[in-house]
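Here the complex is missing one protein chain, while the rest keep their positions.
Entry: subunit A
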Amino acid sequence: MVVNSVHWFRKGLRLHDNPALQEALNGADTVRCVYILDPWFAGSANVGINRWRFLLESLEDLDTSLRKLNSRLFVVRGQPADVFPRLFKEWNVTRLTFEYDSEPYGKERDAAIIKMAQEYGVETLVRNTHTLYSPDRIIEMNNHSPPLTFKRFQAIVNRLELPRKPLPTITQEQMARCRTRILDNHDERYGVPSLEELGFKTFKGDSSHVWKGGETEALERLNKHLDRKAWVANFERPRINAQSLFASPTGLSPYLRFGCLSCRVFYYNLRDLYMKLRRHSSPPLSLFGQLLWREFFYTAATNNPNFDRMEGNPICVQIPWDHNPEALAKWAEGRTGFPWIDAIMTQLRQEGWIHHLARHAVACFLTRGDLWISWESGMKVFEELLLDADWSVNAGSWMWLSCSAFFQQFFHCYCPVGFGRRTDPSGDYIRRYIPKLKDYPNRYIYEPWNAPESVQKEANCIVGVDYPKPMINHAESSRLNIERMKQVYQQLSHYRGLSELKEVLLHKSW
């Protein structure tokens, strides 16, 4: 029997550790790797140019790697539900493979595709490799509900076996056994689109982007990341300093999100390095902090289609957020008048990545700290701009940071002046992303409105003219907001606070 395989790339944009792709190659006569993309949709989707660029670069990288194996990437324009019937017929497909998507929308889409494939007599093989563990397994082990505190999640992970070991990359031999028929007009029909095709305007020489997409880049960064860890030989979470705020050449989060880097490869590399340097002692869970947070949110979201909104979301506290589009726009565009917040939002828009503490700062400012605007609005802005924002992780993080879920304490509010100053006393971060303020002395750069007129004139930047005035009074707003939060939590049934501050320090449930 002839086996014609199609491997469907969605995330998992890599050739290493890709069991689903291996299944496609296994005993196949022909294999085609496809990515389905709808250019019309691109214009309306809430996805910014940096994310598209990263994706297109990742697709280019895949295409290049496949070329070396005498194959190509087929970027098919359209929607999966329309595209697949056509491809099934045209290519006589008998086997379809793809990586498991645990998100509710993904599961629904995939169920429909699997059903349709069955009707066409196509065998479907799905493999779970986007997460270290199976979310369903974790849920099962937690009495059939997802763990809602990180500690509980860690406790369950502790009881699990190690994640499955990663597979090596696709080899020439494997590919040689199957053929991919490449037509002359492949580039025209199935080539990776450009940003222009998706409706974005780019400028000549606009190569200032910091994060280059693709598996090749991901694996290089992994090596550098491990080198740095080995050099430091200290696996504790590094304390944040001014340097951490800038994009790191060893940062991996966008690559994990798109699947350019396998999370298992990352996991095992870290583990092996630790055991080598610490003489075979077992690594603590905290070593994998970044990866486990990702797992936590995927698990929490997998069975909750309303995970990304407040209304109808069983785990989300209903908070009477304010509806204020003007204020939201100021925040999203970095015009709040607080240099710390504005610099962070500027870096986010320009580069697509900000440090996790910077995320805490702006999320707190938008929601429970200052503006009292719904976390859903913030989540949408991050979705557009942030390279590593995945549906589950993004929504979950926003709920966490706005104290809407996961039993969070709401007393620790980040000050938009003080927190920035403590993190980067030099002010270099501000100067880099808000050049207008570069001549302000360190004393006033985080609160330029307090600088005397002479200082403002000398710095060539008058507050209210060249740079906006602060949009709120932080002391007032944080005072009001802590009262709001208390009001909300006082009405919850699990609240048992008695004295004044016990209302602020919530009882956590295990």
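Going forward, a contact is a pair of C-beta atoms (placed from the backbone, for glycine too) under 8 Å apart; a residue touches a chain by one contact, two chains touch by 3 or more; residues count from 1.
Rule of thumb we're sticking to: contacts and distances are computed from a predicted model.
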item: Candidate names "F-box and leucine-rich repeat protein 3, like", "DNA repair protein RAD51 homolog 3", "Proteasome subunit beta" or "dihydrolipoyl dehydrogenase"; UniProt protein name, chain not shown; value: "F-box and leucine-rich repeat protein 3, like"
item: Residue, one of A:Pro85, A:Gly199, A:Pro249 or A:Pro320, that touches the chain absent here; value: A:Pro320
item: Omitted-chain contact residue, chosen from A:Cys415, A:Ile430, A:Ile445 or A:Cys461; value: A:Cys415
item: Listed residues A:Phe74, A:Tyr190, A:Phe246 or A:Trp372, member touching the removed chain; value: A:Trp372
item: Positions on subunit A where the hidden chain makes contact; value: 150-151, 236-237, 239, 253, 284, 286, 289-290, 293-294, 297, 310-311, 320-324, 356, 360, 372, 374, 388, 393, 396-397, 400-401, 408-409, 411-415, 418-419, 422, 450, 473-476, 478-480, 482-484, 487, 499-502, 504-505, 507, 510
